[in-house]
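Removed: one protein chain of the complex. Kept in place: all other protein chains.
Moving on, here comes chain A:
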Amino acid sequence: MIKLFSLKQQKKDGESSPRSGNQKKASAAQLRITKDINELNLPKTCNTEFPDPDDLLTFKLIICPDEGFYKLGRFVFSFKVGPNYPHEPPKVKCETQVYHPNIDLQGNVCLNILREDWKPVLTINSVVYGLQYLFLEPNPEDPLNKEAAEVLASNRRVFETNVQKAMRGGYVGGTYFERCLK
């Protein structure tokens, strides 16, 4: 057990050499994101864009699925990593309008690890794989876009046609979708 009292007296005598000035320390979030980004191991259908290479906390993920309903589409997600990362998950929004049961028209994404099931051991890579999986296996059970979910649950052929229509640019139901084929 340390003895602080005697210890502080020593400190007064031989005050340690102050380190260089007031350079700001890297935060735990910074330490962790440096590692996450350096070790990003993207599937071949994914790509990242960093508008500012010095800012690893803000970037975009582009997913171009090579199979499934969304094959040949190009979907852009924005990532914002906050100061409480990895205690809190990154904030992810879908910037491409997509006809998808788990993504709504405002870009909200229903992926459990982005909210209630986030754990600090998860990484940016886990989120990338999670998002990619959403395009391979859209899930009608947890809908954000209820209409799309109902169509997927009742008639996969119609759903597939609707996805194609939306990706080519056009109306599905009352909603217009911008073209997002690559």
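One rule holds for everything that comes next: contacts are C-beta pairs under 8 Å (C-beta built on N, C-alpha and C of every residue); 3 or more make two chains touch, one makes a residue touch a chain; residues count from 1.
Heads up, the rule we're going with is that contacts and distances are computed from a predicted model.
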Record lookup, UniProt, unshown chain, options "tRNA (guanine(10)-N(2))-methyltransferase", "RBR-type E3 ubiquitin transferase", "Elongation factor 1-gamma" or "NEDD8-activating enzyme E1 catalytic subunit" -> protein name "NEDD8-activating enzyme E1 catalytic subunit"
Filtering A:Thr48, A:Ser78 or A:Ser126 for touch with the omitted chain leaves A:Thr48
Those residues of chain A that touch the unshown chain are 1-5, 7-8, 10-12, 14, 16, 18-28, 30-32, 34-35, 37-40, 48-50, 53-57, 83-84, 87-88, 102, 104, 106, 108-110, 112, 114-116, 118, 120, 142-144, 146
